[in-house]
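Here the complex is missing a single protein chain, while all its other protein chains stay put.
Residue numbering begins at 1 within each chain, and the chains themselves are lettered A, B and C in the order written.
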Amino acid sequence: MTQTGTVRQNSRHAALGISDEKAVAMYEIMKLARMYDERGQLLQRAGKINFHISGITQEPSQTAMAFAMDRERDWFLPYYRDYALVLSVGMTVKELMLSIFAKAEDPNSAGRQMPGHFGCRRLRIVTGSSPVTTQVPHAVGFALAAKMRGEDAVSIVSFGEGSSNQGDFHEGLNFAGVQKLPVVFVCQNNQYAISVPFSKQSAGKIADRAIGYGFPGYRVDGNDPLEVYRVVKEARERAAAGEGPTLIEIMTYRVTAHSTSDNDLAYRTKEEVEIHKAKDGIPVYRRYLTELGLWSDEKEDELTRRLRAMIDEATEYAEKAPFQPPEDSFRYVYAEEGEAR
Amino acid sequence: MTQTGTVRQNSRHAALGISDEKAVAMYEIMKLARMYDERGQLLQRAGKINFHISGITQEPSQTAMAFAMDRERDWFLPYYRDYALVLSVGMTVKELMLSIFAKAEDPNSAGRQMPGHFGCRRLRIVTGSSPVTTQVPHAVGFALAAKMRGEDAVSIVSFGEGSSNQGDFHEGLNFAGVQKLPVVFVCQNNQYAISVPFSKQSAGKIADRAIGYGFPGYRVDGNDPLEVYRVVKEARERAAAGEGPTLIEIMTYRVTAHSTSDNDLAYRTKEEVEIHKAKDGIPVYRRYLTELGLWSDEKEDELTRRLRAMIDEATEYAEKAPFQPPEDSFRYVYAEEGEAR
Amino acid sequence: MPVIEYIEAIRLAMKEEMERDPEVFVMGEDVGLKGGVFGTTKGLQQQFGEDRALDTPLAESAIAGVAIGAAMAGMKPIAEMQYSDFMFPATNQIISEAAKIRYRSNNDWSCPIVIRAPIGGGVFGGLYHSQCPESVFFGTPGLKIVAPSTAYDAKGLLKAAIRDPDPVLFFENKKCYRLVADEVPEEDYTVPIGKSKVMREGGDITVIGYSMPLHFAMQAAEELSREEGVEAHVLDLRTLQPLDRAGILEAAAKTGKVLIVHEDNKTGGVGAEVAAIIAEELLYDLDAPIRRLCGPDVPAMPINPPGEKHFLLNKEKLKSAMLELARF
Partner (left out) sequence: MPVIEYIEAIRLAMKEEMERDPEVFVMGEDVGLKGGVFGTTKGLQQQFGEDRALDTPLAESAIAGVAIGAAMAGMKPIAEMQYSDFMFPATNQIISEAAKIRYRSNNDWSCPIVIRAPIGGGVFGGLYHSQCPESVFFGTPGLKIVAPSTAYDAKGLLKAAIRDPDPVLFFENKKCYRLVADEVPEEDYTVPIGKSKVMREGGDITVIGYSMPLHFAMQAAEELSREEGVEAHVLDLRTLQPLDRAGILEAAAKTGKVLIVHEDNKTGGVGAEVAAIIAEELLYDLDAPIRRLCGPDVPAMPINPPGEKHFLLNKEKLKSAMLELARF
């Protein structure tokens, strides 16, 4: 992302088949996710909400992942930091705010689940839970269904590097490898599982595990969204062509505490965090667009204003919105009378 | 194993530090396991026992595995086909027969568990169960205990290639990799998990999975006990030196049906089985010893007679031995009064 | 009506549902050419192809988890667990996922899977091929659990389970597979989930249970009727979750003397809930303490024949408990 002065046609994004509009749209989503996330932190500190979990620094790769997929057709199985992914797929900030305030209108769970537990059938975002990695076999099941029905859909699932040490990671990836299923596995390696550093989670590279399942695995720099896009796009193409799954390990770093309930300075230094904050992919991508003439300080100001207004409005709406009536919180244990699904 | 005419000192086994006596002892164990196993099949066909599960063709590598370890000090976590392994470690044929007849005196379980479910504290053979692969994390726990106590012991655990697809395989190996624990993981890849051929179990090599855990993995020909010995020995040395675990995939083939309850011709051909029967490691090893002058037809006859007598006697003893009194079958749910352990 | 074996009823239910609905498929270890270790899926791969009778890797959490994913995608998977003893690695997928998908998404998603698993002992299977794991999953809201005792119910309940919009655990009894055979219509039918069935009418004592032990109860009831003039009312729960409260209370009220039987160990079993329901709702109609005759509170049955026999219920044990209750 340093080729200053290149003409647009020869830009990195064009080479990947990304239009200028799409390249800019990706930037806008990254920013939106970042600003939403920062607002979440503020709301928690202000005591307006109980809990927030952040995806800060992971937005560039999450956005790229989503944009590399077919957002009309594919199945998305995100994990709790994937705000940028679900925003890319079509979830609105208002919907995210309804979730963070746990309100009835929240499409993810009607305010039953914690924020970050995404799910929205309309957007082909599959409902998720808290026990980590259970979504990995689910993604394999979606891919199996697609294969059995001859549909063109590919499923993409993400999870942290800590979560990749669960049995379900192994069982799911191996199953997909045997059946050559159309699924893309994305490990967002942000170097920590709460307080446990990567060195105490695994002695190998996550990407290398793919070798044992007979399909390719790649490590990618998560601060470089275009490279992430390239690798995910290729993986999607392989999947759609019947060539089977791919494992992608995105190297990133969790700059926030694990969640608002965590004090990260109990187990790491401020200096370590600062080093990684300096590598933030968003300003780098902004410079890239600016150098190509696709972005400017004026546009940035306009975007910031627009997004802030959107987030303000969403916050206000969600704060005022009603909770699910308590009686209704016992509904939908099973299908209700007359429901077929 | 084709170097005819080599003098003993330059023999393959001598090069591995195996004395002639030990080389012969290994052969005797292989034969004993084979003959015990054949007797088990006969007893089942004769209706004397309900069930037998066979380790035929896997004996050479099982014997080599055990002999490459420290049989006074190490912990053994075998799986249900490991007759040759437990015999190498010191279990007697009489004890195996007591187990196959499910009699009270069976040291493995007093006739509570199926045959092949080994366990004997006296021999440092760890009690096992039927759900596959649970023993893998246990082996890691033994290795952790050894490391914490500064003991010299190494644990060795075996399991089938089908079982290597369970979550516990992944979680156990990864844990051991992070902690660099003294444990040797042995996958006996006999190409089938009951009826499911290897091609439908995994699209990769099992040995390659070690890469993702940051320690070495090797594939070895299971019909070549000296090569198995070499690789396991090396793994044990690495483990004892604090260099961490090793994964070893032993390539073999299950020539019998899965068990006496299985009809394997429903899912594979006789021809396929015959091809592999022809590769049996026992006659090859016998030729090797014979060519070195360590073995002869006379010795073979004498051994066969001796082992047959031993097995006859064990069979008779076990058949006549009493079952555990039914009242006692409710004992040892918990430690009994006054027991500390 | 043809008399068919319990196992054949299960096989036929799957075959007919797979013929009826292309989204129904079966997956599990050895379900393909081998037709399962018991033969429940025999012929399905030949008829429907490798995809719809799918041999999986030896990985129960994936079997459940992949089935759950496929179900959320709109398929109707039947996941086979080779023995119910081996479904514990899938517990997290069953309890944390299948059971909660509809609830956690506020009805946006659903999980119409069936998980079939053979339960029960008496086949010299020892500790890990004989267990009854019902109580582990019982009491997990969001799951339905059925456990038929006859071929008729096995077929009808399995069809109902496959068509059910929610996750159903289908516990088939391996001892029943070839020991139990009864009349099964050739036409399509279902047995409703959540409804118990009176197997025998009687006015002296009530026996409530499910699965294999009911056959002992029926044999004992016939003998007690002939020999002692004691008439037992026998109720087959059929569905363990949701329990048929009305059916239970009606059967209990009928005689005021209740014996609950199951092979799963006594403490914390389904029978405890049945007893608690009766004690909560019907206390004043009882003429005797609520008895339970169940498996002993021991980890699992031993493989040696005297130990297995000592462990298991049988007609004699039922008969003497029933007689004792009648005489109370």
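As a convention for this text, a contact is a pair of C-beta atoms (placed from the backbone, for glycine too) under 8 Å apart; a residue touches a chain by one contact, two chains touch by 3 or more.
Not measured: the values here are computed from a predicted model.
Contacts of the undisplayed chain with the visible chains, over the whole complex, involve A, B, C. The omitted chain makes contact with just one of the residues C:Arg116, C:Lys144, C:Arg292 or C:His310: C:Arg292. Among A:Gln201, A:Asn223 or A:Thr315, only A:Gln201 touches the chain that is left out of the view.
Touching the missing chain, out of A:Gly167, A:Gly217 or A:Pro245, is residue A:Gly167. Across B:Met30, B:Met97, B:Val136 or B:Val196, the single residue that touches the chain missing here is B:Val136.
By the touch definition given at the top, chain C reaches the unshown chain through residues 61, 85, 88-89, 91-92, 95-96, 99-100, 103-104, 127-128, 135-142, 241, 243, 265, 267-273, 275-276, 278-284, 286, 288-292, 297-300.
Residues of chain A in touch with the missing chain: 50-51, 102-103, 109, 111-114, 117, 129-132, 162-163, 165-168, 193-196, 200-202, 261-262, 266-267, 323-327, 329-330, 333. Interface residues of chain B with the unshown chain, by the touch rule above, are 75, 107-110, 112-113, 117, 119-121, 126-127, 129, 131, 134, 136-149, 155, 167-168, 170-172, 174-175, 178, 324, 331-336, 339-341.
As a working rule, only the chains that are shown with their structure count from here on.
Chain B and chain C have CA centres that are 37 Å apart.
Taken residue by residue, chain A touches two or more other chains at 167-168, 171, 174, 178, whereas all remaining positions touch fewer. Residues of chain C in contact with at least two other chains: 56-57, 59, 61-62, 89.
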